[in-house]
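Excerpt of the complex: some chains, original placement.
Order as written gives the chain letters A and B; numbering starts at 1 within each chain.
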């Protein structure tokens, strides 16, 4: 029944120059032919679990409540690392147990107060995997099929037992340092060369300046068009993080800065 | 009803390395879950409204009559520039009021004979936007949701009142210069290095030569295989514009030419 299928969202570091994403979609099509499948992005930096975790977290508010998400950045594929399903506010998140799903975990787990939750399952039941599982492509052979079965109506508790002590990344946010100072880094460089930082708008001081690559940026604006050309400025990006941008230009090129560059925000 | 939903086509300068397109599709999926969504391309040159306008115009003949199009190249996002819906021969076009939708406008507007049409609406009704609208991502928060509502059956007149004096780009075509001479430029470099010009096949002289980057190209052929390797030639590309190509090679690399390079066509 088309009306009962849930949409599936894909996030990986596979790129699109190979047929990997196509193979995942092909397997999903065989199991849940009526499910809509949407690419969030496949350009996570190869092997960079933290990058994938941030990209997932920043896209989260746009996802419908019925979303089934497959997020795979998986340098440990085929090793003893587990596969997980995490249920969060009705949405299901499926991927390796390496922290890429961190934003999906229940708050009590994220706070370190508990190591087990009925909403975190290990993907052990082979009924929901491909009959033959390769050593290096679990997105096609395990994660994608499980996502498709969930989208097609399988109860999430059927995929396997509760998983104890999943891997969680520290929350992505600025770290308080000296009084009136937050330390963070560039977590993402977007297509336009905008530098998105780990510092959240909600953490900001009423008045602040930002330092990156030895340069102090005091201007902050609401929209790109509010800034003069060529001069870097800060703004709150569309996912609620502080970003550095240049009107009609690339902040990454202007500042010579990439992912993981340290950023300091100071109250003024 | 699946049979009543209209397909949605997306054209942006967002690229696919970020989750921006995925977020737009996620929001659309929440409003029009049964609509087919097709990427025309997301590799418009960043901020290049004229490039987006040409890419849309050249893809137009392939779109079905029921198409709903969201075209967003939007350096002025969040400023006072308006959002528009344009109805043209049954199709609906949605995007910023900066000329990117030029090919969709009724002829009487394009000719400058009138400043208002019932088929051009301003996107003012917040019922069709996301509840919270960001300052920098109107494709997710306004244009995408409006496109989804239209695809799901909302009457186009509900999105807002007629918009007076929309921004229109000049028609994309060769400019008559001296007798028997047309001036144009390279408007697009495709994946193969083919150089597509602004000069339309319909404008051509019965016999002609083309000059680009100081080189005169006299050969014109119907198919790539009709030309010897390594030698640039002209042909009418699949969208009706004159293009410069090299059989089994890249005209862009062979000639050292990119977008906006001037092109002259002369009768012979």
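Operating definition for what follows: contacts are C-beta pairs under 8 Å (C-beta built on N, C-alpha and C of every residue); 3 or more make two chains touch, one makes a residue touch a chain.
Just so we're clear, the structure is a prediction, and the values are computed from it rather than from any experiment.
Here 2 copies sit in place, and the number of copies making up the whole complex of this structure is 3.
Here is the rule we go by: only the chains that are shown with their structure count from here on.
Chain copies chain A and chain B are related through a rotation whose angle, from the C-alpha fit, is 120° to the nearest 5.
Per-chain Cα centroids separate chain A from chain B by 31 Å.
Taken together, the chain B residues at the contact with chain A in this complex read 2, 13-27, 29-30, 33-34, 46-47, 75-79, 134-137, 140-141.
The touching residues of chain A, counted against chain B in their complex, run 2, 7, 9, 11, 16, 36, 38-43, 55, 58-59, 62-64, 67, 188, 190-192, 222-226, 235-238, 247-248.
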